[in-house]
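Please see the structure below; I have some questions.
Just one protein chain is left out here, and the rest sit where they should.
Up next, chain A:
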Amino acid sequence: MQYEVLVDFTRDYDLIRQALKKVEHFDKTHLESMLKGVSNILASNWGTQNFCQILAFTDCGMGFGKTALRQTIANVTSNRHDPEYVWLSFLSSSRLTFICLGNLNDDYFALAIKQYQQFLDISDQKGQLFIPAVREDSNKADKSGDLDYNTVTEMVERMCENNFKPFEATLKCGSYHKLECSVLMWPPPVPYKSKDLLGKETIQMISKKIDICGFLKLSDIGSPVSVSRHLIVPKMEGEKSTKKGEKGSSAESPASSNEFEKLENEIRQFYAKGDSGNSDDEDGKSSSSAESNKESFCVLLHGALKVESMAALVLLNDNWFGFIHSYADSKKKSNLMLNILQPGNDVIPWLGDLRYLSTIDDALPGEYPSFPVKADKRSYTQNCVVWIKQAGLQSDIQKVLRHAKKMPEKTPHFYKELNRIRRAALSLGFIELLEGLANIFDRESTVLPSNANPDCAIQLKHAANELRKITNRDIKTLITALPTKYNQL
(Lines give C-alpha, C1' and ligand atoms only; values in the text may rest on other atoms or scores of the structure.)
Protein backbone atom coordinates (compact mmCIF):
# COMPACT_ATOMS: atom_id res chain seq x y z
CA MET A 1 0.00 0.00 0.00
CA GLN A 2 1.53 3.27 -1.08
CA TYR A 3 -0.96 5.76 0.29
CA GLU A 4 -4.28 5.79 2.00
CA VAL A 5 -7.03 8.40 1.99
CA LEU A 6 -8.11 8.85 5.59
CA VAL A 7 -10.77 11.50 5.07
CA ASP A 8 -12.24 12.78 1.86
CA PHE A 9 -12.57 16.55 1.38
CA THR A 10 -14.62 17.85 4.28
CA ARG A 11 -15.22 20.82 6.50
CA ASP A 12 -15.97 18.58 9.47
CA TYR A 13 -13.15 19.03 11.95
CA ASP A 14 -14.29 16.16 14.16
CA LEU A 15 -14.14 13.76 11.28
CA ILE A 16 -10.56 14.83 10.59
CA ARG A 17 -9.60 14.54 14.27
CA GLN A 18 -11.04 11.07 14.51
CA ALA A 19 -9.25 9.96 11.36
CA LEU A 20 -5.91 11.35 12.49
CA LYS A 21 -6.07 9.19 15.59
CA LYS A 22 -6.08 6.15 13.37
CA VAL A 23 -2.93 7.04 11.44
CA GLU A 24 -0.56 4.08 11.38
CA HIS A 25 3.16 4.42 11.18
CA PHE A 26 5.25 2.85 8.46
CA ASP A 27 8.95 2.87 7.89
CA LYS A 28 9.38 4.02 4.35
CA THR A 29 8.67 7.31 2.61
CA HIS A 30 7.76 7.17 -1.05
CA LEU A 31 7.22 10.79 -1.99
CA GLU A 32 6.65 10.24 -5.70
CA SER A 33 3.72 7.87 -5.34
CA MET A 34 2.19 10.11 -2.71
CA LEU A 35 2.38 13.15 -4.98
CA LYS A 36 1.10 11.21 -7.96
CA GLY A 37 -1.84 10.04 -5.86
CA VAL A 38 -2.54 13.52 -4.55
CA SER A 39 -2.38 14.96 -8.03
CA ASN A 40 -4.97 12.42 -9.24
CA ILE A 41 -7.26 13.07 -6.33
CA LEU A 42 -7.08 16.82 -6.80
CA ALA A 43 -7.52 16.70 -10.56
CA SER A 44 -10.54 14.44 -10.50
CA ASN A 45 -12.24 16.33 -7.70
CA TRP A 46 -11.41 19.90 -8.50
CA GLY A 47 -10.26 20.04 -12.12
CA THR A 48 -7.82 22.57 -13.40
CA GLN A 49 -9.63 25.79 -12.55
CA ASN A 50 -9.36 25.58 -8.80
CA PHE A 51 -6.16 26.61 -7.18
CA CYS A 52 -5.20 23.76 -4.86
CA GLN A 53 -2.85 23.64 -1.91
CA ILE A 54 -1.00 20.56 -0.83
CA LEU A 55 0.32 20.59 2.71
CA ALA A 56 2.66 17.74 3.48
CA PHE A 57 3.53 17.17 7.12
CA THR A 58 6.62 15.07 6.94
CA ASP A 59 9.73 14.01 8.76
CA CYS A 60 11.44 14.35 5.38
CA GLY A 61 12.23 10.72 4.85
CA MET A 62 14.34 10.18 1.75
CA GLY A 63 13.24 6.64 1.03
CA PHE A 64 15.25 3.70 -0.15
CA GLY A 65 16.37 2.13 -3.38
CA LYS A 66 14.21 2.57 -6.46
CA THR A 67 11.61 4.61 -4.68
CA ALA A 68 14.10 6.95 -3.00
CA LEU A 69 13.65 10.68 -3.46
CA ARG A 70 17.12 10.84 -4.99
CA GLN A 71 15.92 8.53 -7.75
CA THR A 72 12.77 10.59 -8.33
CA ILE A 73 14.88 13.70 -8.69
CA ALA A 74 17.09 11.97 -11.22
CA ASN A 75 14.10 10.68 -13.20
CA VAL A 76 12.32 14.00 -13.22
CA THR A 77 15.46 15.83 -14.32
CA SER A 78 15.87 13.64 -17.35
CA ASN A 79 12.27 12.80 -18.25
CA ARG A 80 10.40 15.92 -17.20
CA HIS A 81 8.28 15.98 -20.37
CA ASP A 82 7.45 12.30 -20.54
CA PRO A 83 3.74 11.57 -20.34
CA GLU A 84 4.60 9.63 -17.23
CA TYR A 85 5.22 12.92 -15.47
CA VAL A 86 2.04 14.71 -16.52
CA TRP A 87 1.08 14.85 -12.87
CA LEU A 88 3.99 17.19 -12.23
CA SER A 89 2.57 19.89 -14.47
CA PHE A 90 -0.72 19.64 -12.66
CA LEU A 91 1.07 20.06 -9.37
CA SER A 92 2.83 23.10 -10.79
CA SER A 93 -0.50 24.92 -10.97
CA SER A 94 -1.09 24.21 -7.29
CA ARG A 95 1.05 25.06 -4.31
CA LEU A 96 3.05 22.31 -2.64
CA THR A 97 4.17 23.01 0.90
CA PHE A 98 6.25 20.77 3.14
CA ILE A 99 6.04 21.20 6.89
CA CYS A 100 9.35 19.62 7.83
CA LEU A 101 9.19 18.02 11.24
CA GLY A 102 12.65 17.26 12.51
CA ASN A 103 15.69 18.43 14.35
CA LEU A 104 17.95 20.72 12.36
CA ASN A 105 20.92 19.49 14.39
CA ASP A 106 20.25 16.07 12.97
CA ASP A 107 22.50 15.65 9.94
CA TYR A 108 20.12 13.27 8.21
CA PHE A 109 17.27 15.77 8.52
CA ALA A 110 19.46 18.63 7.31
CA LEU A 111 20.42 16.62 4.24
CA ALA A 112 16.82 15.61 3.65
CA ILE A 113 15.68 19.21 3.68
CA LYS A 114 18.20 20.01 0.98
CA GLN A 115 16.91 17.14 -1.12
CA TYR A 116 13.29 18.23 -0.69
CA GLN A 117 14.21 21.74 -1.76
CA GLN A 118 16.05 20.31 -4.74
CA PHE A 119 12.95 18.37 -5.69
CA LEU A 120 10.84 21.55 -5.60
CA ASP A 121 13.40 23.37 -7.74
CA ILE A 122 13.89 20.81 -10.47
CA SER A 123 10.22 19.92 -10.75
CA ASP A 124 9.25 23.54 -11.24
CA GLN A 125 6.94 23.70 -8.21
CA LYS A 126 5.79 26.92 -6.65
CA GLY A 127 6.22 25.20 -3.32
CA GLN A 128 8.05 26.01 -0.18
CA LEU A 129 9.57 24.23 2.82
CA PHE A 130 8.78 25.28 6.35
CA ILE A 131 11.50 24.29 8.77
CA PRO A 132 11.60 24.72 12.53
CA ALA A 133 12.79 28.17 13.59
CA VAL A 134 16.00 28.34 15.57
CA ARG A 135 15.25 30.05 18.86
CA GLU A 136 18.02 32.37 19.99
CA ASP A 137 16.63 33.32 23.35
CA SER A 138 15.97 29.85 24.62
CA ASN A 139 17.93 28.12 27.36
CA LYS A 140 20.38 25.34 26.83
CA ALA A 141 17.93 22.52 27.11
CA ASP A 142 15.94 23.89 24.20
CA LYS A 143 18.98 24.38 22.03
CA SER A 144 18.89 20.69 21.42
CA GLY A 145 16.60 21.67 18.55
CA ASP A 146 14.11 19.00 19.38
CA LEU A 147 10.60 19.62 18.18
CA ASP A 148 8.04 20.71 20.69
CA TYR A 149 4.49 21.99 20.58
CA ASN A 150 5.59 25.61 20.30
CA THR A 151 7.97 25.05 17.43
CA VAL A 152 5.35 23.23 15.38
CA THR A 153 2.64 25.76 16.18
CA GLU A 154 4.95 28.54 15.13
CA MET A 155 5.72 26.80 11.83
CA VAL A 156 2.07 26.28 11.08
CA GLU A 157 1.27 29.89 11.91
CA ARG A 158 4.03 31.04 9.62
CA MET A 159 2.69 28.82 6.89
CA CYS A 160 -0.89 30.08 7.34
CA GLU A 161 0.22 33.68 7.20
CA ASN A 162 2.11 32.88 4.03
CA ASN A 163 -0.26 30.53 2.21
CA PHE A 164 -3.72 31.44 3.37
CA LYS A 165 -3.64 35.20 3.50
CA PRO A 166 -6.99 36.48 2.25
CA PHE A 167 -6.98 38.90 -0.66
CA GLU A 168 -8.14 42.33 0.41
CA ALA A 169 -9.42 44.92 -1.99
CA THR A 170 -11.57 48.02 -2.14
CA LEU A 171 -14.77 47.84 -4.12
CA LYS A 172 -15.94 51.22 -5.30
CA CYS A 173 -18.80 52.68 -7.28
CA GLY A 174 -18.74 56.37 -8.10
CA SER A 175 -17.59 58.93 -5.58
CA TYR A 176 -19.74 58.87 -2.46
CA HIS A 177 -17.64 57.56 0.40
CA LYS A 178 -20.32 55.09 1.43
CA LEU A 179 -20.33 53.55 -2.05
CA GLU A 180 -16.96 52.11 -1.25
CA CYS A 181 -16.26 49.05 0.78
CA SER A 182 -13.29 47.01 1.91
CA VAL A 183 -13.82 43.47 0.74
CA LEU A 184 -12.18 40.09 1.05
CA MET A 185 -11.97 37.90 -2.01
CA TRP A 186 -12.05 34.17 -1.74
CA PRO A 187 -10.33 32.17 -3.03
CA PRO A 188 -7.51 34.68 -3.44
CA PRO A 189 -6.95 35.46 -7.13
CA VAL A 190 -3.79 33.99 -8.57
CA PRO A 191 -1.52 35.82 -11.01
CA TYR A 192 -2.58 35.49 -14.64
CA LYS A 193 0.06 34.21 -17.01
CA SER A 194 -0.20 34.99 -20.68
CA LYS A 195 1.97 35.16 -23.73
CA ASP A 196 2.07 38.29 -25.83
CA LEU A 197 2.25 38.40 -29.61
CA LEU A 198 5.97 37.86 -29.56
CA GLY A 199 5.64 34.85 -27.33
CA LYS A 200 6.95 36.65 -24.29
CA GLU A 201 5.36 35.58 -21.04
CA THR A 202 3.76 38.23 -18.89
CA ILE A 203 2.30 37.82 -15.44
CA GLN A 204 -0.50 40.08 -14.33
CA MET A 205 -2.31 40.44 -11.04
CA ILE A 206 -5.58 42.20 -10.38
CA SER A 207 -5.39 45.51 -8.57
CA LYS A 208 -6.48 46.07 -4.99
CA LYS A 209 -8.87 48.71 -6.25
CA ILE A 210 -11.92 47.39 -8.00
CA ASP A 211 -13.88 50.13 -9.66
CA ILE A 212 -17.40 49.71 -11.04
CA CYS A 213 -17.68 51.08 -14.58
CA GLY A 214 -21.36 50.49 -15.27
CA PHE A 215 -24.04 47.84 -15.39
CA LEU A 216 -25.29 45.25 -17.88
CA LYS A 217 -28.23 42.90 -18.04
CA LEU A 218 -27.32 39.30 -17.23
CA SER A 219 -29.13 38.13 -20.35
CA ASP A 220 -26.90 40.37 -22.47
CA ILE A 221 -23.77 38.95 -20.89
CA GLY A 222 -24.63 35.27 -21.26
CA SER A 223 -21.97 32.87 -20.04
CA PRO A 224 -18.64 34.21 -21.18
CA VAL A 225 -15.41 32.41 -20.40
CA SER A 226 -13.84 33.54 -17.16
CA VAL A 227 -10.40 33.09 -15.71
CA SER A 228 -11.70 32.49 -12.23
CA ARG A 229 -14.56 33.22 -9.87
CA HIS A 230 -14.33 34.68 -6.41
CA LEU A 231 -16.67 35.20 -3.53
CA ILE A 232 -16.74 38.79 -2.35
CA VAL A 233 -17.54 39.48 1.28
CA PRO A 234 -17.47 42.83 3.01
CA LYS A 235 -14.62 43.04 5.42
CA MET A 236 -15.64 43.57 9.02
CA GLU A 237 -13.89 46.62 10.39
CA GLY A 238 -13.38 44.75 13.64
CA GLU A 239 -11.18 42.17 11.96
CA LYS A 240 -8.76 44.80 10.94
CA SER A 241 -8.35 46.48 14.29
CA THR A 242 -7.95 43.28 16.28
CA LYS A 243 -5.56 41.63 13.90
CA LYS A 244 -3.28 44.38 12.86
CA GLY A 245 -4.19 47.25 15.12
CA GLU A 246 -4.53 49.70 12.29
CA LYS A 247 -6.42 52.95 12.54
CA GLY A 248 -10.20 52.92 12.55
CA SER A 249 -12.20 53.57 9.47
CA SER A 250 -13.25 57.08 10.41
CA ALA A 251 -9.73 58.36 10.01
CA GLU A 252 -9.62 57.04 6.47
CA SER A 253 -12.60 58.92 5.11
CA PRO A 254 -11.57 62.10 3.35
CA ALA A 255 -12.47 65.52 4.72
CA SER A 256 -14.98 66.20 1.95
CA SER A 257 -17.14 63.34 3.10
CA ASN A 258 -17.28 64.68 6.66
CA GLU A 259 -20.03 67.12 5.79
CA PHE A 260 -22.16 64.34 4.39
CA GLU A 261 -21.33 62.11 7.31
CA LYS A 262 -22.56 64.83 9.65
CA LEU A 263 -25.75 65.17 7.66
CA GLU A 264 -26.37 61.44 7.71
CA ASN A 265 -25.84 61.39 11.46
CA GLU A 266 -28.24 64.25 11.89
CA ILE A 267 -30.88 62.35 9.94
CA ARG A 268 -30.15 59.15 11.80
CA GLN A 269 -30.56 60.96 15.08
CA PHE A 270 -33.74 62.53 13.88
CA TYR A 271 -35.18 59.09 13.17
CA ALA A 272 -33.85 57.72 16.44
CA LYS A 273 -35.60 60.45 18.39
CA GLY A 274 -38.80 59.72 16.60
CA ASP A 275 -38.58 56.10 17.69
CA SER A 276 -37.83 56.66 21.34
CA GLY A 277 -39.08 59.92 22.59
CA ASN A 278 -36.64 62.76 22.82
CA SER A 279 -33.97 62.20 25.39
CA ASP A 280 -30.37 63.11 24.85
CA ASP A 281 -28.75 60.01 26.30
CA GLU A 282 -30.63 57.87 23.78
CA ASP A 283 -28.66 59.60 21.07
CA GLY A 284 -25.40 58.25 22.32
CA LYS A 285 -26.74 54.74 22.39
CA SER A 286 -28.22 54.79 18.94
CA SER A 287 -25.01 55.97 17.34
CA SER A 288 -23.04 53.19 18.94
CA SER A 289 -25.53 50.53 17.89
CA ALA A 290 -25.36 51.95 14.37
CA GLU A 291 -21.65 51.24 14.47
CA SER A 292 -22.15 47.57 15.22
CA ASN A 293 -24.86 47.17 12.60
CA LYS A 294 -22.83 49.06 10.08
CA GLU A 295 -24.30 49.28 6.62
CA SER A 296 -22.24 47.87 3.77
CA PHE A 297 -22.21 48.86 0.10
CA CYS A 298 -21.74 45.18 -0.80
CA VAL A 299 -25.14 44.26 0.59
CA LEU A 300 -26.86 47.14 -1.18
CA LEU A 301 -25.13 46.29 -4.45
CA HIS A 302 -26.00 42.62 -4.12
CA GLY A 303 -29.65 43.38 -3.44
CA ALA A 304 -29.99 45.69 -6.40
CA LEU A 305 -28.09 43.39 -8.80
CA LYS A 306 -30.34 40.54 -7.80
CA VAL A 307 -33.58 42.47 -8.14
CA GLU A 308 -32.62 43.96 -11.50
CA SER A 309 -30.97 40.77 -12.86
CA MET A 310 -27.92 42.75 -13.74
CA ALA A 311 -24.17 42.54 -13.28
CA ALA A 312 -21.67 45.31 -12.64
CA LEU A 313 -18.77 45.65 -15.05
CA VAL A 314 -15.66 46.31 -12.98
CA LEU A 315 -12.17 47.44 -13.86
CA LEU A 316 -9.64 45.09 -12.26
CA ASN A 317 -6.42 46.54 -13.58
CA ASP A 318 -5.15 48.31 -16.66
CA ASN A 319 -7.28 47.00 -19.54
CA TRP A 320 -8.63 44.11 -17.49
CA PHE A 321 -12.28 43.67 -16.60
CA GLY A 322 -14.65 41.48 -14.66
CA PHE A 323 -18.28 41.11 -13.70
CA ILE A 324 -19.78 41.25 -10.24
CA HIS A 325 -23.16 39.61 -9.90
CA SER A 326 -25.47 38.00 -7.42
CA TYR A 327 -24.87 34.29 -7.35
CA ALA A 328 -26.96 31.61 -5.71
CA ASP A 329 -26.26 27.91 -5.76
CA SER A 330 -29.06 25.44 -5.42
CA LYS A 331 -29.88 26.65 -1.94
CA LYS A 332 -31.48 29.92 -1.06
CA LYS A 333 -28.27 31.55 0.05
CA SER A 334 -27.08 34.12 -2.41
CA ASN A 335 -23.95 36.17 -2.37
CA LEU A 336 -21.74 38.48 -4.34
CA MET A 337 -19.49 36.87 -6.94
CA LEU A 338 -16.72 38.26 -9.10
CA ASN A 339 -16.02 36.70 -12.51
CA ILE A 340 -12.56 37.65 -13.66
CA LEU A 341 -12.39 37.85 -17.44
CA GLN A 342 -9.28 37.34 -19.51
CA PRO A 343 -7.24 40.54 -19.62
CA GLY A 344 -8.00 42.79 -22.56
CA ASN A 345 -10.77 44.98 -23.91
CA ASP A 346 -12.02 42.62 -26.60
CA VAL A 347 -12.60 39.36 -24.79
CA ILE A 348 -16.32 38.72 -25.31
CA PRO A 349 -17.27 38.91 -28.99
CA TRP A 350 -20.94 39.69 -28.42
CA LEU A 351 -20.19 42.60 -26.07
CA GLY A 352 -17.77 44.17 -28.55
CA ASP A 353 -14.81 46.32 -27.62
CA LEU A 354 -15.40 47.16 -23.97
CA ARG A 355 -13.78 50.54 -24.48
CA TYR A 356 -16.78 51.59 -26.54
CA LEU A 357 -19.30 50.91 -23.80
CA SER A 358 -21.16 53.89 -22.46
CA THR A 359 -24.62 54.97 -21.44
CA ILE A 360 -27.29 55.57 -24.05
CA ASP A 361 -27.05 59.37 -23.75
CA ASP A 362 -23.65 59.24 -25.46
CA ALA A 363 -25.15 57.71 -28.58
CA LEU A 364 -25.35 59.92 -31.64
CA PRO A 365 -28.74 60.87 -33.05
CA GLY A 366 -29.92 57.93 -35.10
CA GLU A 367 -27.60 55.50 -33.37
CA TYR A 368 -29.50 52.84 -31.47
CA PRO A 369 -26.88 50.75 -29.75
CA SER A 370 -27.94 47.48 -28.17
CA PHE A 371 -26.56 44.08 -27.33
CA PRO A 372 -25.52 41.72 -28.73
CA VAL A 373 -22.91 43.23 -31.01
CA LYS A 374 -23.63 41.67 -34.38
CA ALA A 375 -20.87 39.68 -36.00
CA ASP A 376 -20.26 39.23 -39.71
CA LYS A 377 -22.40 36.50 -41.23
CA ARG A 378 -21.11 32.98 -40.82
CA SER A 379 -21.59 30.26 -43.39
CA TYR A 380 -24.51 28.78 -41.48
CA THR A 381 -26.47 32.01 -41.73
CA GLN A 382 -25.68 32.62 -45.37
CA ASN A 383 -27.57 29.94 -47.27
CA CYS A 384 -24.30 28.82 -48.76
CA VAL A 385 -23.87 26.12 -51.37
CA VAL A 386 -21.99 22.95 -50.44
CA TRP A 387 -22.11 20.04 -52.88
CA ILE A 388 -19.45 17.84 -51.38
CA LYS A 389 -22.05 15.23 -50.62
CA GLN A 390 -24.38 14.25 -53.44
CA ALA A 391 -27.33 14.83 -51.13
CA GLY A 392 -26.48 18.53 -50.98
CA LEU A 393 -26.57 18.88 -54.74
CA GLN A 394 -29.66 16.75 -55.11
CA SER A 395 -31.65 18.72 -52.59
CA ASP A 396 -30.76 21.97 -54.37
CA ILE A 397 -31.93 20.51 -57.69
CA GLN A 398 -35.11 19.19 -56.11
CA LYS A 399 -35.83 22.60 -54.70
CA VAL A 400 -35.61 24.30 -58.07
CA LEU A 401 -37.82 21.61 -59.62
CA ARG A 402 -40.42 22.07 -56.91
CA HIS A 403 -40.67 25.71 -57.89
CA ALA A 404 -40.70 24.75 -61.58
CA LYS A 405 -43.87 22.73 -61.15
CA LYS A 406 -45.66 25.65 -59.49
CA MET A 407 -45.00 28.19 -62.19
CA PRO A 408 -46.11 30.80 -63.01
CA GLU A 409 -46.81 31.61 -59.31
CA LYS A 410 -43.30 30.52 -58.36
CA THR A 411 -41.51 31.83 -61.44
CA PRO A 412 -39.39 34.35 -59.50
CA HIS A 413 -38.43 31.64 -57.00
CA PHE A 414 -37.54 29.26 -59.80
CA TYR A 415 -35.16 31.72 -61.41
CA LYS A 416 -33.73 32.82 -58.10
CA GLU A 417 -32.81 29.23 -57.18
CA LEU A 418 -31.65 28.53 -60.71
CA ASN A 419 -29.27 31.48 -60.65
CA ARG A 420 -27.99 30.49 -57.22
CA ILE A 421 -27.08 27.02 -58.52
CA ARG A 422 -25.65 28.47 -61.71
CA ARG A 423 -23.48 30.96 -59.83
CA ALA A 424 -22.11 28.24 -57.56
CA ALA A 425 -21.45 25.95 -60.52
CA LEU A 426 -19.53 28.67 -62.35
CA SER A 427 -17.44 29.43 -59.26
CA LEU A 428 -16.52 25.79 -58.85
CA GLY A 429 -15.92 25.34 -62.57
CA PHE A 430 -18.69 22.74 -62.49
CA ILE A 431 -19.96 23.38 -66.02
CA GLU A 432 -20.97 19.73 -66.29
CA LEU A 433 -23.79 20.58 -63.94
CA LEU A 434 -25.11 23.29 -66.27
CA GLU A 435 -25.53 20.74 -69.02
CA GLY A 436 -26.93 18.20 -66.58
CA LEU A 437 -29.46 20.66 -65.25
CA ALA A 438 -30.47 21.60 -68.78
CA ASN A 439 -31.07 17.92 -69.50
CA ILE A 440 -33.18 17.58 -66.40
CA PHE A 441 -35.25 20.62 -67.37
CA ASP A 442 -35.73 19.26 -70.89
CA ARG A 443 -36.97 15.98 -69.58
CA GLU A 444 -39.18 17.54 -66.89
CA SER A 445 -40.84 19.70 -69.51
CA THR A 446 -41.97 16.56 -71.31
CA VAL A 447 -43.33 14.72 -68.32
CA LEU A 448 -45.30 17.50 -66.65
CA PRO A 449 -48.64 16.40 -65.23
CA SER A 450 -51.63 17.20 -67.36
CA ASN A 451 -52.93 19.84 -64.97
CA ALA A 452 -49.68 21.80 -65.08
CA ASN A 453 -49.73 25.36 -66.40
CA PRO A 454 -48.41 25.62 -69.96
CA ASP A 455 -45.93 28.20 -68.69
CA CYS A 456 -44.04 25.44 -66.85
CA ALA A 457 -42.96 23.79 -70.05
CA ILE A 458 -42.15 27.10 -71.73
CA GLN A 459 -39.99 28.35 -68.87
CA LEU A 460 -38.22 25.00 -68.39
CA LYS A 461 -37.24 24.88 -72.06
CA HIS A 462 -36.17 28.51 -71.96
CA ALA A 463 -34.05 27.88 -68.86
CA ALA A 464 -32.45 24.80 -70.41
CA ASN A 465 -31.47 26.79 -73.50
CA GLU A 466 -30.06 29.61 -71.44
CA LEU A 467 -27.99 27.17 -69.35
CA ARG A 468 -26.42 25.71 -72.47
CA LYS A 469 -25.37 29.07 -73.94
CA ILE A 470 -21.61 29.47 -73.75
CA THR A 471 -22.14 33.24 -73.61
CA ASN A 472 -23.89 32.81 -70.30
CA ARG A 473 -20.74 31.64 -68.55
CA ASP A 474 -20.32 34.98 -66.80
CA ILE A 475 -21.20 35.01 -63.12
CA LYS A 476 -22.60 38.53 -63.41
CA THR A 477 -25.28 37.72 -65.96
CA LEU A 478 -28.54 36.38 -64.67
CA ILE A 479 -30.94 34.07 -66.39
CA THR A 480 -34.30 35.79 -66.42
CA ALA A 481 -37.76 34.51 -67.07
CA LEU A 482 -39.12 34.50 -70.59
CA PRO A 483 -42.00 36.97 -70.72
CA THR A 484 -45.17 35.06 -71.52
CA LYS A 485 -48.86 35.78 -71.37
CA TYR A 486 -48.98 33.67 -68.20
CA ASN A 487 -46.59 35.60 -66.09
CA GLN A 488 -47.38 39.09 -67.38
CA LEU A 489 -43.78 40.15 -67.27
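To be clear about the criterion, contacts are C-beta pairs under 8 Å (C-beta built on N, C-alpha and C of every residue); 3 or more make two chains touch, one makes a residue touch a chain; residues count from 1.
Here is the rule we go by: contacts and distances are computed from a predicted model.
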Name check vs UniProt for the chain missing from the figure, options "Protein asunder", "DDB1- and CUL4-associated factor 13", "Exosome complex component RRP40" or "Deoxyribose-phosphate aldolase", returns "Protein asunder"
Among the options A:R268, A:K406 or A:R468, the absent chain makes contact with A:R268
Contact with the hidden chain, among A:G37, A:P187 or A:P412, goes to A:P187
Only one of A:K217, A:K416, A:K469 or A:K485 touches the unshown chain, namely A:K217
